[in-house]
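Taking it in order: structure first as structure tokens, then the write-up.
Partial complex: the chains shown occupy the same locations as in the complete assembly.
Order of writing sets the chain letters: A, B and C. Residues in each chain are counted from 1.
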Amino acid sequence: MSIPSPIEYADASPAVRAVFDDIKATRNVPDVNNFWKYLARDPVLLKRTWESVKDVMSPGALDPLTKEMIYVAVSVTNGCNYCIASHTAGARKAGMTEAMFGELMAVVGMANETNRLANGYRVPVDAAFEP
Amino acid sequence: MSIPSPIEYADASPAVRAVFDDIKATRNVPDVNNFWKYLARDPVLLKRTWESVKDVMSPGALDPLTKEMIYVAVSVTNGCNYCIASHTAGARKAGMTEAMFGELMAVVGMANETNRLANGYRVPVDAAFEP
Amino acid sequence: MSIPSPIEYADASPAVRAVFDDIKATRNVPDVNNFWKYLARDPVLLKRTWESVKDVMSPGALDPLTKEMIYVAVSVTNGCNYCIASHTAGARKAGMTEAMFGELMAVVGMANETNRLANGYRVPVDAAFEP
């Protein structure tokens, strides 16, 4: 196998093109992001991942903006550069203002801090939070 | 030093009691959670952490429920048991329904999955997401 | 294979006993911790891990207390309960006071917070810090 590289629409198989077409139609964009072009090396993974993402990120009990911000919170915690960049863009497109981004970062930073304080002080779960 | 242990209100110094009182008044609860009782070993840390949490979690551009769900997303990603338990309770108190919790978990799980796919496929950031 | 279980000194092979004896002599303790009793299932791993730990944790350019506190910092960041418990005990034995523990936790918490702020704001490395 070669070092991972993207597959452009023009070079894609019909199965990959079908997924790319659905991404473009669902998101109303002229081209898919690099993430999908790289996953296209594995058409089964591409299709399963896109269908899961489409299902999970569609509006439900939570609105799309909230879902995108939660995605950013996870990506920032994991330090995934690609995901931070793409989902911050996604959240902006869904309506995130600069003030909202600032508060999102403040909560993510604080949660990461207190997670470690709870670990280090070995705090037992309060009885009220136990099943 | 001994193994970390909690400080109850009855045994607390005036400085610690002042923080405990503010937590109880702000949250309208009869007692503070274990987290604060353990941090009370270090009154400076206790006061700074509480004031930061109070400031960060108060309503602003994001509502308290969204903030609590972001806190849960970080805690689940980090695997902090105490924080998952306490902030899931906090999110519920702020109005999270079972359907919202289900979608929150679905997004957190999906984000943790795609974070690794982006890492493993070494996907470069799209030009559109670069400064 | 069975679920991991500890090997006590009385049931240990000569190769495992030799490592256990060295741990007890080096640390001046009557018995080894659970960590070593579980690793004893794999005598090669046991021996290599102990020799590496003994080498790395011995006094050098850094004193043993500083090394134990760094160990705690990593374990708290990773959320490894066993390691937090055992290395906090190790740091105490090496002289960590309650005030030092409090400051250690404060630094670890703050570092975990600012790590995420740097991630989320996508801060580029300053030219002065680049090779």
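We adopt the following convention: a contact is a pair of C-beta atoms (placed from the backbone, for glycine too) under 8 Å apart; a residue touches a chain by one contact, two chains touch by 3 or more.
These figures come from a predicted structure and were not determined experimentally.
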Exercise. Wait, 3 copies are placed, so what's the full copy count for the complex?
Worked result: 6
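Quick note on the criterion: only the chains that are shown with their structure count from here on.
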Problem set entry | Maximum centroid distance from chain A, chain identifier (CA atoms) | C
Exercise. Using CA atom means as chain centres, which chain is nearest the centre of all the protein shown?
Worked result: B
Problem set entry | Interface numbering overlap (same over half, different under half) for chain B and chain C | different
Seminar exercise, completed: Rounded to the nearest Å, the gap between Cα centres of chain A and chain C is 34
Exercise. Where the centres are mean C-alpha positions, what is the separation of chain A from chain B, in Å?
Worked result: 21
Exercise. Which integer distance in Å separates the CA centroid of chain B from that of chain C?
Worked result: 27
Seminar exercise, completed: Listed in rising order, chain A residues that touch 2 or more other chains are 77, 81, 85, 88, 104, 108, 110, 112-115, 117, 119, 121-122
Exercise. Can you name the residues of chain A that touch chain C in the complex?
Worked result: 72, 76-77, 79, 81, 84-85, 88, 104-105, 108-110, 112-117, 119-122
Problem set entry | List of chain B residues in touch with chain C within their complex | 1-3, 41-42, 44-45, 49, 78-80, 131
For this session: Could you pull out which chain C residues touch chain B in their complex?
Result: 79, 88, 92, 96-99, 101-102, 105-106, 109, 122
